[in-house]
Structures are given as structure tokens and as C-alpha cells.
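Only a single protein chain was left out; the remaining protein chains are all shown in position.
We just call them A, B and C in the order they show up, numbering each chain from 1.
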Amino acid sequence: MADRMKNNKISIFYKLQIFLAFAAVAAVLLPVFLNDSHWPVFARDYLEANGEEQTGAANIVSSIYLGYRAYDTLGETIVLLVAVSGTIGIISFTGKNLATGYNEDDFEGGNRKNRKRTVLMEVVTGKLGPVILIFGLYVMLFGHMSPGGGFQGGVVIASGIIFISLGTGGSENNILSHSGVLAKIEAVSFLLLVLASAIGLITGIGFFANPFNGNPIPPVGYIILLNAMIGLKVGAGIAYMSVAMLGDTDL
Amino acid sequence: MIDRILLLILFLIGFYGIIVKKNVIKKIFGLTILNSTIVMLFVLEGSKIGSHVPILEENITPIVDPVPQALMLTAIVIGVCVTALALSIVYRLFNSTGTFDIDEIRSKLYKDEE
Amino acid sequence: MQNILIHSAEFVFAPVLLPLLGAAIVFCAKAFSRGRIAKTIEYTGAAIGLLLPWLMLFIILPNLLGGSVYEGTIGGWDKNLGILYKFDGLAWLVNFLGFSVAMAAWFYSLGAGPRGPKFTAIFLIQTAALSATIMTADLFNLFVCLEVLGISSYVLVCSSEKPGAFLASFSYLMVSAAAMIFFLVGIYGLYRLTGKLSYEGIAEALAAMDNGGGITALISLALIIAAVALRVAVMPLYGWLPDAHAMAPHAVSAVLSGVLIKTPLFALSRILIIFPAGSDAGQLMGVSGGLTALIAVIIALSQKDVKKLLAYHSVSQIGYIVCAWGAALHIGVETPAGLVLMTAAFLHALYHALFKGTLFLTVGTLIDRAGNRSVYELRRGAGILKKSGEKIPVTFISFMLAAMAIAAIPPLNGYVSKNALSYALKGRWEYVVLTLASVGTVASFIKLSLIFFPPGKNHNAIAFLENPQKVHPAMKAAELFLAILCLAGGLFSPYISKIAGSLLNQSGTVGINSIPPDLYSGGNLQKTLIITLSGAAVYLLCSTKQGKAVLKRIRERPRSFSGLFTSFALGLAGMAAWLIYRTFN
Partner (left out) sequence: MITIILVLLIALSVFTLQHRDLLQGVVALSAFSLLSAMLFYMLRAPDVAITEAAVGAGVSTVIFVWAVKSTDRKDES
């Protein structure tokens, strides 16, 4: 009886607490969400006039993403890098044994015995994989003039790699979907990306400055370069993570 | 106006998922919803000053504000990365406790400490 | 001279770029090679990422002391669209703090684990994010930096592979990811009003409006402050910290407590300095800092787990820092009094990083050797360490130095910085609160120190590990390095304070020294003696039966996952209401 009373008391307290949190959040956010001031046009006008000229990209979103604010994009890539390697480190430590130490050196795939796979799936994914890969390359390399870019292209490439790995029956049979190869591609393209951001430091025009000025390579070359590196890194990283996840379940 | 009120409701639903739901996977659902809401808010409001996509072709103007779009690309990706990490942590928590209930996980793991 | 200045302007990116380069090299080493070569490349990468930037900081120090500030847009774009950065004295100081502790902690991890290239790489990325956070002058870039900082620390907390660590990391992840979404709402509010993202651009545009942006601007500011304050762990928002810091590997705990909770604080001061409402926000944060210092030390006194005790002390000590920091912002950092407060706050941040780093490393060494984490059970620590092959009791000496430093015993650094805080806050109510908190600190460190000494008469003997692991030389070296810095910080404090004062001083007021002139006067020493004695009395009071019962109650107070979010929501609403109240009254 006393126990039940106590439970009751806790639940009233709990409900009150939840209610207070909701009321606080709603009250704080309401004025921000309902603010009706006119959306500022300054940045839009500036970019409409100068964006393509300064960065060479017709896709203005790309010109911000990899031109004016490329440093943010570097940070975003790093978040993905840490998330991928952290996720793999956490899940590759299988089983309920919770040993000490950080045994994370290598992920070798885990057990793949109980995979349910039909012939239809193998044929379709195997044939579709290369097509998706090519589409991913297109999205990646033409991000400066059409929607898309390194990140989106990278994700498409990753799904192409996964399809190929599904189609060829087990990831170890195919060089592209081998986890070691993917890790190598990811590491090298991250190194190249960091070096690309530092080109400007070496030539003396500043961190993340565009080293190409139209002579001989037009300025858009830098965006394509960054897109390619980000695409490779993202593609390899996400494919690496997915191959690791496919390794120990029957997805 | 009505759109933004709906977005606020969506935001509160996401917050509800995080704070009230006991299941950790549902908490992560809530986080995903929260993240999408703010992306939608930015893009929705940023699109009000123009009528064309921000890809310049033959002087079609006015375009919508491209800055929020570029920012939201980053926000989406960061949100998914955090989700992925959270899910892998949840996977490990499930492996060591066998439950998704946050209170049970807490009492099982911190039992011997307090 | 002109040439050197231009050339050295590129050095300011070294603390961001070199750790990233090091991390990339380490990842490559992991992917391409095995064994000895991979180890060599990994250590090279770590040296590039940690040692080289630390050395480069000294190259640009003379320029910064000479009054130059490096600022501009990354990539040289228009300043309304590009990302602004600012490398000034504050950035230098925080970088110095970060790299010093990170170097020692990484070196310690060589002996104690977690080992391996992945850990090194993520550790380097975290260090890079620390210096990026303090350098940036752009709101959205701050968001990205905080996310990088966050995600690397979630992974690092997990790397201790304890089940409790996963839960701690999950709570930390959920609450700070949700807070970052509120931060984005804040960015939305400010961008909608001004169309700018750099701090200066936003402040200028808001000042140009006739109502200063109205309620939306204030609430957006409150959203941003609350999200950053969550990382700093001041009073209503500290709930995630103790578990995360206690469960992390020892080397990571040292960095988390020493550096990670202070960097966002100083980054936030960049925003608050130039916003009109910043001084009010500073006032409220100062108040909550003072309360944090006192309440957290009481909770710390009640803890059983040694690392949790240390973690709650981090909350308490950050309270000291926030208290002085907020008061400085309230007065205005350009004024001499504000500058003294800010310098004292930084001094305490630096010194706390050193002694808390030492404490986490030494206590970590002991609990790994003993296999027991309870402050009530673990005894004879010095003996256990001797059995683990420590001929010269380096760990014990380092621990005692750091414990005396945090308890403010002269001539160690804690004595200096706590006196500097008292001197700067003299005559205000915070002075009393902080003095009371100091008493609690002394009491809880008497409690903690007992783990190194032989047990008392009626102490139940407990089993220890039979063959404790040897203490690796790298661990001893890291502990000793930080402990010596603690001692040096105390002995050379006038010089350090002078350098810090002139780096923080941008308006050019000469002769700021936050160290009280009567540091070793009779009055101050007497005060220390009284605090120490009353700390001992509080400890004795706590070891009585009633005292223990009270502490048990505090220790077992209800804590829940949803409580983290409720306190965040209420803290946020409180900050918003306070800013609106102050602006419209």
C-alpha cells in the first residue's frame, strides 16, 4: 500500500516534470517560430550577382557549400569520419563479453553464415550495382552545375558498392567491397582533403583559399576537386560501415 | 503561418518522443524528427523570397535564398551521423542488458554502484 | 617585420590543421600497414598533431603580446558570406591549455590504454575541434565545431568499453544532440532577423534595428547560450557530466574535465561580449556558477565512486570559473575590474585543468591497480602502487601535490588562483559562496586522500588484485609532467598572470594584475588555515553516523534520463525570461 502511494507520488511528480518541460519549450519556441519579419535578401542578392563569377559554380548552393563555407563542409566530413569509425569500433566488438581494453584494431566481417539471399536479389543487385556506381560518379562530379555534389554522390556510390557486394555473394569476393580496401580509400581521400584545404597555406594565399584562378585551371576546378574527394571519402566510409553491419546480421 | 504552427507541433512531437518514450530506439526516432523539423523550417522560410531554384541559368530570377539550403545540407548529414552513433551505442546497450527500456537499462547498469 | 607578420598569420591555423593532418596520417597507417611500422607512423602523426602545434604557439606568442590580432575570413571571401575567424590572446591561452593537457593525456594513454590508431586519430580530431571552437567567429561554424567536439567525445567515452560507459555516452549524446537542435533554432532566429551568420555581422545588424531585434533576438540568444552552457555543465544542465566523466578512460577523463568543458565557455564569451544582452546573460550565468560551485561540492562529498567524486568536483570548479567569468561579462571585460575577473577566471581554468588532469590520471592508475573504485573501501593505495613496481612513489607524490592544489594549500597553483578569484570578487555575495565551497573541497579531498593511506582501526579489510599490473613509465611521466606544472604554476604565478592579463587585455589598459599583491600575507594564510581546519571539521562531521546518513540521501537522490531534458528546458526558459525581463525593464 505504502509502496503504491509512493509510486503514485512519483508518477505525479514525473507528469508535472514532463508538463513543465513541454510548456517551457513551447513558450520559448513560439515567438521564434511565429516571427514574421521579412526574410533577409542581402545574401541572396549578393550571390545572384557574384556567386557564379567568384566560384565558377552555377549551382549556388554548391558555391556556398564548397566555396564560401567550405570549412564547415570539412567539419561535416570529419563528423562523418568519426561517426563511421566510432560505429564500427563499437559494433565490431561483438558478444556479451564486456572485456577491458579497446580491442578495435581490425574489423574482419564477422560471421556471414545465416544470410538469406535469393537468386533474384543477387542478379538484380549485381546488374544494378555498376549502373548505380556510374550514376553516383555523375552526381558527384557535376555537383557544381546541377543538384548534387560530393556528399550525395558519395552516398549513391556507397549504395552501388553495397549492391555489388550483395550481387557477388559476400563482400570478400569483390575488391570494391572488401572492407580493407574501403578503409584505405577512406583514409587516403581524407588525407587528400586535408591537404587540399591547405594548398592555399603553402602558396601563401591563406587557409582554404581557392588556388585556381583560371590560369590554367578555372576556379570551379577547386569545387570539382573537393567534390571528388568528399565523394570518395563518403562513399568509402558509408560502404565500409554498411559492410560491417551486414556482416553480422541477416539484413 | 499555419505551416509554421504545424512545424512547431512536429517539433513538440519529436521532443515528446525523446523525453516521454521509454524505448531508446523511439528516443532516437524523436531526435530524427526534431532534426528534420528544423531543416524544414529553415528551407520553408528561406524559399519565401524567390520563385526559382538556386541554380543560375540564363538570368531566371529571383532565386530562393541559397544560404539556408547550404547550411541545412550540413545539418542533415550531422544529424544522421549522430543517429548512427546513437544506434550503435544502443546496440551495445541491448547486448549487455537485453532491454530497450531506459529505466531498466539504468537500474541494471548502475545497480552495483549506488 | 611586416613580412614576418604576414607569414605568421598562417601559423594560426596550425592548431586546427596539424591535428587533422596527424589524424589523417594515423588513419592511413591503420589502413595500410601493420606492426612496428604502423606504430611508428602513428606516433609520428601524434607528434605532428600535438607537439608541433604546441611549439608553434610559442612562435606567435610575441606578436600577440605585441597587441596584434589575427582575424579575417577563411578562404578570403566577402565577410558577409564567408566564415570569420579570430585568433587573439584568448584563443592563444585556451589553445595552450588544451594542447598541454591533451599531450600529457595522450602520453598517459600509451601506458594505460585505450591504445590503437583509432583512439589516437579521434583524440587528435577532438583536439583540433577544441582549437577550432575557440577560433571561430561564426555562429554556424560554432555549431559544426561543437558537433565535431561532441561526436568525438561520445566515441572516446565509449572507448573504455564498460557497459556503464555506453549508457553515460548515450545520455550525453542524446541531451547534447537535442541541445544542438535548439542551437539551430537560435541560428534560425538570428538569421531570419539579420541575414548574417558572423557574430559581428549579427550584432551590427541587430544594433541597427530600432527595437534591437525584439523578443526573437533575445530568445535566440538564450537558445544559443543554453546549448553551449549544457556543454559547460553549469547548474541546471550538469546532469550528464558525472557519469560520462567517471566512466571514460582515465586519459579521456583528464581531457574532458580539464579542457572540454572550458573551451565552449570561452567561445561563448566571444558572442556575449558583442551582444547588448550579453551582460545580463553573464550576470545570470555568474549566479548559477556560484550556486553550482557550492551545490556540486556537497554532492561530490557524498560520492562513493572515486572518479565520480572527481567528476562532481569538476562541476564545482567550473562553477568557480563561470562565476568569475559571468561577473566579468556583467561588469564589462574592457573595464579594469572586469579584466581582473576574466584573468582570474582563466587562471583558474588553466590551473584546474592541470590539477584535475593530475588527479584523474593518478587516481586512475591506482584504481586500475587495486581493482576497486570505492572511496570507502579502497585503502593502502601507496602500498599497492609499490607492489606494482613503483620504487619512487611518483603517483603518490603527484596525487598529493594535485590534491593540495585543489584544496588551495600554498604555494601550489590552486592557492594562487582561488585567492585571485576571492580578490577579484571581494565584497560580493559570490565571495561567501565560493569560500563555503572551498571548505567543502577541503573536506572531500581529505576523504579522497585516505585511499592512499593505511586503513583505520575499524576498517573492514577487502580483497585486492593479486598481481597488479606494472605502472608503465609513460603514465608516470605524464602524471609527473602535470604535477610539476601545478607546482610551477604556483611558484611562477606572477609571470603567468601577467602574460594572461596582457593577452586578454585588448583595450590596452596597462598594469592589470589579477594576482593579489598580498598573496602570502598573514591575513590570506590565516584564511587558508581557517578554511582547511573547517574543512577537516566538516569531514569529521560527515564521518559520523548522522553525517553518513545525510550523504547517503544526497547520493541516492532520484536521477532520471528525462530529468536531463526537463532541466535543460527549464534552464532555457529561465534564461529567456531573464533576458526579456532585463531588456524590457
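FYI, contacts are C-beta pairs under 8 Å (C-beta built on N, C-alpha and C of every residue); 3 or more make two chains touch, one makes a residue touch a chain.
Nothing here was measured: the structure is a model prediction, and the numbers come from that model.
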item: Touch partners, limited to displayed chains, of the chain removed from view; value: A, B
item: Touch criterion as defined above, residue of A:156, A:185, A:198 or A:225 at the omitted chain; value: A:156
item: For chain B, residues in touch with the removed chain; value: 2-3, 6-7, 9-10, 13-14, 16-17, 21-23, 25-26, 28-30, 32-33, 36, 39-40, 43-44, 46-47, 50-55, 63-64, 69-70, 72-73, 76-77, 80, 83-84, 87-88, 90-91, 94-95, 100-101
item: Where the missing chain touches chain A, by residue; value: 59, 61-62, 65, 139, 147-149, 151-152, 155-156, 158-159, 238, 241-242, 245-246, 248-251
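FYI, only the chains that are shown with their structure count from here on.
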item: Chain A and chain B: spacing of chain centres that average the CA atoms, whole Å; value: 15
item: Interface hub residues of chain A, defined as touching at least two other chains; value: 18, 21-22, 25, 29, 39-41, 43, 47, 64, 69, 72, 75-76, 79, 82-83, 86, 90, 93, 98
item: Interface hub residues of chain B, defined as touching at least two other chains; value: 15, 19-20, 41, 45, 67, 71, 74, 78, 81-82, 85, 89, 92, 96
item: Residue ranges of chain B touching chain C (in the complex, touch as defined); value: 15, 18-20, 24, 27, 31, 34-35, 38, 41-42, 45, 67-68, 71, 74-75, 78-79, 81-82, 85-86, 89-90, 92-93, 96-97, 102-103, 105-106, 109-110, 113-114
item: Chain C to chain A touching residues, read off their complex; value: 10, 13, 17, 20-21, 24-25, 27-28, 30-32, 72, 74-78, 80-83, 113-119, 121-122, 125, 128-129, 132, 140-141, 144-145, 147-148, 151-152, 154-155, 158-163, 166, 185-186, 188-189, 191-196, 215-216, 219-220, 222-223, 249, 558, 562-563, 565-566, 569-570, 572-573, 576
item: Chain A - residues contacting chain C, complex; value: 10, 14, 17-18, 20-22, 24-25, 27-29, 31-32, 35, 37, 39-43, 46-47, 50, 54, 64, 67-72, 75-76, 78-79, 81-83, 85-86, 89-90, 93, 98-102, 104-105, 180, 183-184, 186-188, 190-191, 194-195, 197-198, 200-201, 204-210
